[in-house]
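Coming up: subunit A.
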Amino acid sequence: MSLFYFVSFLSILFSLLVIFTKNPVYSVLALIATFFTFTIQYILLNAQFLAVVNFIVYMGAIMVLFLFVLMLMNLNKESEPMKSNLIKVVGVIAGGTLLVTLVGATKMLQTSEVSALPNSDIGLVENLGKVLFNEFLLPFELSSILLLTALVGAVLLAKKDKRTQNG
Partner candidate 1 sequence: MIDLVWLIPLFPFIGFLICGVGRNVLPKAVLGTIASLAVIASFSFSLGIFFEFNSVEPVIINLFDWIKVGNVNIPFAFQIDQLSILMLLIITGIGSLIHIYSTGYMKTDAGYGKFFSYLNLFVFFMLLLVLGANYIVMFIGWEGVGLCSYLLIGFWFTNGAFADAAKKAFIMNRIGDLGFLIAVFIIIATFGSATFTDVFPKAQGMVSGDTTLTLITILLFVGTTGKSAQLPLFTWLPDAMAGPTPVSALIHAATMVTAGIYMIARSNIMFSLSPITMSIIAVIGLATAIIAAIIAITQTDIKKVLAYSTVSQLGYMFLGLGVGAYTAAFFHVITHAFFKALLFLGAGSVIHAMSNEQDMRNMGGLKKKLPITFITMLLATIAISGLPPFSGFFSKDEILANVFEHNKVLWIIGVLGALLTAFYMFRMMFLTFWGSFRGTTEQKSHLHESPFSMTIPLIILAILSVVGGFINVPEVLGGGHWLASYLAPVFEGSTSRLGELALSHSTEYMLMGISVGGVIIAIGFAYFKYVKNAHVPISDSENRSALAKISYNKFYFDEFYAAIITKPLDALSVFFYKVVDKAGIDGIVNGVAKAPIEASKGFRLLQTGNVGFYIFAMVVGVVVVLAYSFFKF
Partner candidate 2 sequence: MNLLILLFFPLVGSIAVLLNKNYAKQTALISSIITLGFAVTMLCNFLPEAGKQFVVDLPWIPQLGISFKAGIDGISMLMVLLTTGLVPLIILSGFQRTFKNPSALFALVLFMQSGLLVVFTASDAFLFYVGWEASLIPIYFIAAIWGGADRIKVTMKFFIYTFAGSLFMLLGIIYLHLQTPGNTYDIEAFYALSLDSATQGWLFWCFFIAFAVKMPVFPFHTWQPNTYAESPTIGTMLLAAIMLKMGIYGVIRWLIPVVPIGFLQWKELALILCIIGIVYASIIAFKQKDIKRLIAYSSIAHVGLIAAGVFTWNVQGVQGAMIQMINHGINVLGLFFVADIIIDRLKTREIASMGGIAKIAPKLSIAFLIILLGAVALPLTNGFIGEFLLLLGVYKFNIWAAGIAGLTIIFAAVYLLRLYKDVMQGTLNDLTASFKDIKGSEVVLLSIVCALVIIIGVYPQPVLHISESAVTELIGQVNSKLAF
């Protein structure tokens, strides 16, 4: 139990670091740390498959991409012009209000507490695989199209054109 709160604390701490550090590279590192805490959360929730996927996809692939791009652009310095403090304050207030509203709305009536996990094994690869390839076959197939689109699109946009047009 206390583990949950500790990990949660770390999650919040690292995510705050993500948005408040000036150096983008540190931000990325903080984000990796945040994702790591999430992986722990998944394990705590007995979602082993997700924990693994999260570790590989997010911490591995996605974050590397981010870092790669940052390095590519030479943005590893504190080069980013920060917004004025006023905007920061306003942003934080707006976000805080959002949080309050979200939580307040959620809590308006007492949420029923679930005291027992009905089936603790759902997060295992085997169980999840069954659901994924039976019920969710179609979305699974379609996500391939999503990835393909992203693939084609990313290549299309990122590659340098030989011709220069403004047309």
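If you want to know what made the cut, all candidates are chains of the complex that A comes from, given by their letters.
Here is the rule we go by: a contact is a pair of C-beta atoms (placed from the backbone, for glycine too) under 8 Å apart; a residue touches a chain by one contact, two chains touch by 3 or more; residues count from 1.
Source: prediction; values computed, not measured.
Picking from 1 or 2, the partner of subunit A by touch in this complex is candidate 1. Across the interface of their complex, candidate 1 is touched by residues 83, 87, 90-91, 94-95, 97-98, 101-102, 104-105, 108 of subunit A.
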